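Every protein chain but one is kept in place in this view of the complex.
Letters A, B and C mark the chains in the order given here, with residues in each chain numbered from 1 onward.
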């Protein structure tokens, strides 16, 4: 097709010599890295392209692949270390033929983390990757290898929220980031656009005004979404976790507090994940500042979320979060105060500042959930269960419904076997349904055509 | 008045202990500083308010004074140094009661530079402030005292242009700043909004992506405009020169190259100032990259400027600048190449990297021009004069016409004595007139009512 | 016994929280570290005491143990990491109750390296610790874990020589260190007194004069000798290798050149080790600057060594070293020139700057040699063998003879089974004998009573 001629963009071929950890490898490690990079070549290519187009206008991953159809990456061995060869790489990552330093850093991060997963966390590594402690250790290992863990003062705020939010909401996330930054707090997000970028952008300006030089803008992603949510150009520490569950665990182990901005179904799942953990008895008493916030116009969104949480998890759940509307300064002040309590608690319990060992994350939150009809049928969404168990099942229900509505796999299953059958209180299920419809109306969930529930409720 | 109730904003009282040069003073210097601050109290108050509202939405200086009517600043002596007392200061400059570090730095810069002018450059200082060398030495002294001069590699690009430009033009200045920043270049501007802010903003992102830590965003201003063009929040080195002429000299002595974005009459004056210097025989052969640039939509603006310069100063004038339209990368590449030549020239002629001693700035460019009817009548705008002499007179004509149209003093003079009488070629004067009308049409010059020339041409 | 009252010195009890690598451990690692520290408690105690008495007048390890009979060290687990408890520790390591920073660093190094060996290099670690590559990887792993490997410019000079040398010789090693330091070279030694301390001391002064801030004074030791040769107080990077052979390999992989000062039998063994490697065909062409040097009075020492090497390994062996007498400047200049060649070679062969992968160290140099009568009888010290094979056997012969003369184990074997029987050329054996006698005469080898060969030659 001749269209290709029009869309293909300027490219560059380059040889890059890694720094920062990838530069002190043994011969054996280099060989394994090269082999691993062959084994995961497509994955590597996809992730590398995402970081090489970091900051581009479009956030459509397929666009990137279509715009740079001939892009390739190879990891080569040299006696002295590794060399990364890029072919037909996006010219936007280069200046006068030299790769931009920050982009190179992100590229090294991709190779580093994919290699760690492929080599250290491979099935036959002899490592325990099934038990809750084993999985937590894997998360720790990857983060340490990524040089994210340092014994510094607690100051890391995780920000969650949608990647496609309204202009108003985006500006608000910047304002919150700015107020956090003024108070010396660093930012960690999922590293895409929207609510993942705004807080970093605001914090950048605040850190510059406060003359704070060594700020951290940590982006934690996983192979399934990095291509769709390419790291924004502010990220200066990129981590690629092996899967969604390890990414979520990384957030809650690293962050000293979490702020939730308006988002879609993904954000709702994250909220249920976190409350499912915090409401467990073992985690009672563990301080974990959690603030839901947005501009005034987003007040209804959080009212709905709040209502849903009260109805499903009970009033007790509300003790774990607070909702602040339209007040970035109040958000930042409360977060700073909350983190001071986290600090005291860590000292009192001799836990580290850089990794929240004390938080108990049960193994069912660590293992992937595959929403088959069987799995969905085993969910038990009735009042009377312990809030954290209900939260876990609600999260799974959400996950399945989303899949049934928008993910290729899920939609195919629904087509083949009919709607999921979910056992649940009608009231609870109606509340869930109302939430989903609201997301669709507010355009927080992309649906082709009219929204049609993909499940049936069995009381 | 009840209006006060509505407009007054939250304020803070604070005591601040200076850093960075103001912290190692002798007892005598402290006393002189305190005395000087009393003598220039109103000026100090005005400038301090400008930096304390740095980055606020409004750029109207009167607004600031109306919004913070009770603001006051006092410099107090303490045995160990000086203390700055702020009363009813804008709360926006503080975080939880503590002044923002960067704002404090700007505040110290205000005190430092006003004190330097009041003490070191006072009329009875015994210092030669009349000769060309004496004035240049004063400029050097103030800049060194402001810690702007360092023996580092040449990389400072001065950006000139309007403070109220179109959105398109603003975005373009950011893009140019971004491309300059990617190439390791630092930015110096007049430190207000518009074309003074855009390049810094773009460079900030590029410097972050290149992991360049010690970037310089230098803002050079003078007391007459700082209030109107409050330093944008990116500025990390603020310098307040005593007057317009010393500010212009600071630009051309510090900058290793200059980029001119679209602007109004002020920008045109700056162009004539610079060409008037560069076209002198003594400065022939001295490399000084000068690029006029803007987005495609601004092409007519530069065509008009170019036409005017050719017509008035002759074709030779065009050898000193190049016009690049709609191509930020080309602008940055040429500027980088131009600065490499500047570097070679400085080495060859053993001139310093941090101050352009070799450039000859004649004393008539250093002394203020007051546009009285007498002064305007002595201008000689005819072909046949040396280009640099003509440029000097054209700059003065410009200055006077602007004053007659928009400045209170000038307008009063015109009302009292009728239009200025300017001796000049009719063709040249028509060209000048056309340029002014174009500025008015493009809204680059603010005129109440219809534009009416304030001068008559005597051939 | 009342003697205890006289000798016991002031002590301190303290709790210490590690930094620098030991501060970011997983829960599991902390547990294993604590367990390992229990398993190797006596070893840990001995090594810890050595660093806590670093710089003390006496170098007699038993003295330290007698002076601090109640000293104990325990590694405790805390959720947040490890804690080191010291009981009855030498007060000399503390200032007003706080441990000296540098001593704490050495202490952490002891825990770090013993733990690495106990955990990562334990027999059942699944790691290949038998093959040549596997052993080299173990050396690499321990050094990287000790943060010794950095991709900086080649500048590390290994200095070998005796720990009890004459005052003249000691002053000379300082002068050589000074000249090396003036030329920006860093020092690596066995970290005890004498020739291990002098070069560091000289380099310290030179580095200070050259305003070189980040200098490395690396001490590489092993558990068997650290107690006897406690790290001198200048060492700022201490590494404890698991055994003598890995320590020797660490020297030749890390160092960009080696200087040999006068020493005893140990030094002779080191020379034979290195020549045995360098004379192999695979290592031909690999630049490795090797200089034997001492003050004028030590000329006879090197003449003897030289004569012995020529006679045993042949004239070819002399191509690998040069002898410089009484000229520290020449030594430093030649070493600097030699390292420049090493640098070029590493670049040409894409080998790393920080680890000499290209050097082939055969497995028989990596595995410990235990000098039993059987082992000694298999040595083959005849002309006609390849120089590097002969060097290997000569080194073993040396090792065995030393053991038979001065080490408890060896002396007992000789007593029980009579002298070793060594197969060798009479000429070669006489030469060896002459060398040993010279060492005794020059007091480089401590013998109780008269020297009596512990071997018989079988031609």
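Heads up, the rule we're going with is that contacts are C-beta pairs under 8 Å (C-beta built on N, C-alpha and C of every residue); 3 or more make two chains touch, one makes a residue touch a chain.
Everything quoted here is computed from the prediction, not taken from an experiment.
Although it is not drawn, the missing chain touches B, C when the whole complex is taken into account.
When the omitted chain is restored, the residue from C:221, C:236 or C:312 that touches it is C:236. Residue B:149 is the one among B:12, B:40 or B:149 that touches the chain not shown. Across C:87, C:208 or C:299, the single residue that touches the chain missing here is C:208.
In the complete assembly, the contact with the undisplayed chain comes from C:183, out of C:46, C:183, C:253 or C:280. If you put the hidden chain back, the residue from C:63, C:100, C:228 or C:375 that touches it is C:100. Interface residues of chain C with the unshown chain, by the touch rule above, are 55, 95-96, 100-103, 105, 182-183, 204-205, 208-213, 233-234, 236, 333. On the side of chain B, the interface with the absent chain consists of residues 19, 23-24, 26-28, 78-81, 126, 133, 137, 140-141, 144, 149-151, 346, 349-354, 357-358, using the contact rule stated above.
Operating definition for what follows: only the chains that are shown with their structure count from here on.
Chain A maps onto chain C through a rotation of 180 degrees [Cα fit, steps of 5, range 0 to 180].
Distance from the chain A centre to the chain B centre is 45 Å, each centre being the mean of its Cα atoms. Taking the mean of the C-alpha atoms as each chain's centre, chain B and chain C sit 65 Å apart. Of all residues in chain B, none touches two or more other chains.
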